[in-house]
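With one protein chain removed, the remaining protein chains of the complex are shown where they sit.
Chain lettering (A and B) follows the sequence in which the chains are written, and residue indices restart at 1 in each chain.
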Amino acid sequence: MPNSATAGGFLLILAIVLPVTGALLSLVLGGRHAERVALLVMPAGLVVAVAIASVVWRTHTVLEYSVGSWDPPLGVAFRADGLSVVMIVTAALLICGIGAFARAQFPTPRGQETRTSLVFWTLLLAVWGALNAVFIGGDLFKLYVALELLTFAAVPLVSLDGRAETLTAALRYLLFALFGSILYLLGAVLFYGAHGTLDIVLLSHRIHAGPVAWAAISLMTAGLLAKAALYPFHLWLPPAHAGAPAPASAILSGLVVKAPFFLVVRLWFDVMPRVPERAAAQMLGTLGAAAILFGSVVALRQARLKLLIAYSTVAQIGYLFLMFPLAVEPETGHQWNTAAWTGGVLQAISHAFAKAAMFMAAGLIAEALGHDRIAGLAGIGRALPITVFAFGLGGLSLMGLPPSGGFVAKAMLLTAAVAEGQWWWAVVVLTGGVLAGGYVFLVLARALADASEPLTLLSPISPSRQAVVVALALCAVLLGFIPLRPSELLQIGRPDIAIGGPR
Amino acid sequence: MGEATLYGLCGAALVGLGLFGLIVHPQPLRKILAFNLIGGGVFLLFGAIARRGAAAGFGGDPVPQALVITGIVVAFSATALAVALLLRLFQETGQATLHLDG
Partner (left out) sequence: MTDRPLALDIGLAFLVLGVAVWTIAARDTFAAVVGFVAFGLLLTLVWARLAAPDVAPTEAAIGSGVTGGLLLGASTRLHGTQTPAPGEKPGAILRLAAAALCTVVSAGLAAIVLLLPEPAPTLAPQAATNISATGLGNPVTAVLMAYRAIDTLLETVVLLLALVGVWSLAPDRVWGGFPGPRHHADPDGLLPFMAQLLVPVGLLVGIYIFWVGSVAPGGEFQGATILAAMWVLAMMAGLVDAPAVSRRWLRLLLVAGPAVFFAIGLAGFAMAGAFLAYPEAYAKLLIVTIEVPVTLSIATMLALLVAGPPERALR
């Protein structure tokens, strides 16, 4: 059978093969070499990600690839559209930053291999491979396998330090994730039973509104919401993300929790684009609003820094789901759809950078002080100014203040909400911004306060690690210089929501 | 294709049963059991769909059957990881509960 775009397809394959074979190699070579393998794979993977992005941007079409030359429905297809490409590049940048940061925490041991160094680097690479598999997957069952891959790579990172709290958090995370997976699989089974294919594009052609389609999409969405920790399924997230080591928290909050959101977007916009779903979209938006308000309020009451940041993740995930009621309104004109679409995606990636920077900053602070109690942060602003500065930069994005990606994202969501007459979402966005300001300033005020006695750091924090943290935070800020209008890159592959009219 | 529908309904009932067990049992090991029950129900549904797709000389559609095999293996690895976490938690705390203050 004929194959499409082999050269570009090779890049898509590499995006998964490189990290996964890296993980296999580090397992075989053992903990003494795992870090080196990871440091070799990271720049290579970044090059592949950028290459994929440039191919998609140059050709302005979706990059498709049928594995084994078997075309769907019998075979499995990979597809990279504008959205995929943006997420792949974000993942590559984030992993490289986390890798550079984590070298000091999980160094290559001199003698025997250690558990933590082997497990961390192997699982980090596996998480990367799984994320890429999710972002380019075009088949619902392959996406199920990719989701399980992601879960099994992420859960042991939570319990890496072996304490009872993190073990409990990891077990709870695993149970929620399994619950989500089984619902997702059930929905996919129903889709196959009704339409005889699991390929996303083919399904979108064959699907029609009806009880089977509704049941399948509801089940899959519910499962993915549990994995994305959207309110009310958020209980597992704060202890898990707070209990993991800082570089792991960075990738967990940054991207692992965004992958299920990505799939909800795929389902709603790619599989069911023509089925009217306004009520369901409003419900998703309501849950998102609840997440924003609940997460932010609880974050304000936290005593520990990492838990505050984790509850902030719960809140910021809510913004992502505001995209649905704002972007699925075919009647009110395409331009506001695209604004909401761009805003939602931008929120996802700027939050990824900002949150990663904040978790890593919190990790450095905890290493320096030996604890992460907010009340005891006084004086750290003088001791680690760069780190606290990075934390503040990340906070800008969470609050939605310029210049930051978060500001652009929230501004686009606001304008879409107002233009479509759904002003209540605008109220939620603004309230969320105010609350985020509350908890960010809470931390900064404590950190910048003078200590009653001079602060002695438990261990010196290398400037290079602080530089990595700032670099990631700056990425979130740089995203703020994107022009305040729908992005052309993200439009690649969007047939219904096109700038200036349908394709 | 009577038996396919029958076993499909059986699968539907198993999903509900397993879900009940998942909600109602506080012990993690019982929850893991319930997950396996739900999984069995989902696979059974898929198998019924496969049987309905019998054609071209095959007794059933081979694609869903192959996917069920994959699913069974993945479900086992999930159970193994969950059980290992639970046993380790028991080793650390002497209890096997999900409550954070336990």
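The criterion applied here is as follows: a contact is a pair of C-beta atoms (placed from the backbone, for glycine too) under 8 Å apart; a residue touches a chain by one contact, two chains touch by 3 or more.
Keep in mind that this is a model prediction, so the values were computed, not measured.
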item	value
Left-out chain, listing which of the shown chains it touches	A, B
Contact partner of the left-out chain, one of A:74, A:303, A:418 or A:434	A:74
Chain B, residues in touch with the chain not shown (by the definition above)	1-21, 23-27, 29-30, 32-34, 36-37, 40, 43-45, 47-63, 65-70, 72-81, 83-88, 90, 94-97, 99
In chain A, positions touching the absent partner	3, 6, 9-10, 13, 17, 20-21, 23-24, 27-28, 30, 65-70, 73-76, 112-116, 119, 122-123, 126, 129, 133, 141-142, 145-146, 148-149, 152-153, 155-156, 159-160, 162, 167, 186, 190, 193-197, 210-212, 215
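Rule of thumb we're sticking to: only the chains that are shown with their structure count from here on.
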item	value
Chain A-chain B separation of Cα centroids, rounded to whole Å	28
Contacting residues of chain B [partner chain A, same complex]	15, 22, 28, 31-32, 35, 38-39, 42, 45-46, 49, 52-53, 63-64, 67, 70-71, 74, 77-78, 81-82, 85-86, 88-89, 92-93, 98, 100, 102
Chain B partner contacts - residues on chain A that touch it in the complex	74, 141, 145, 148, 151-152, 155-156, 159, 162-165, 167-168, 170-172, 174-175, 178-179, 181-182, 185-186, 189-190, 192-193, 196, 239
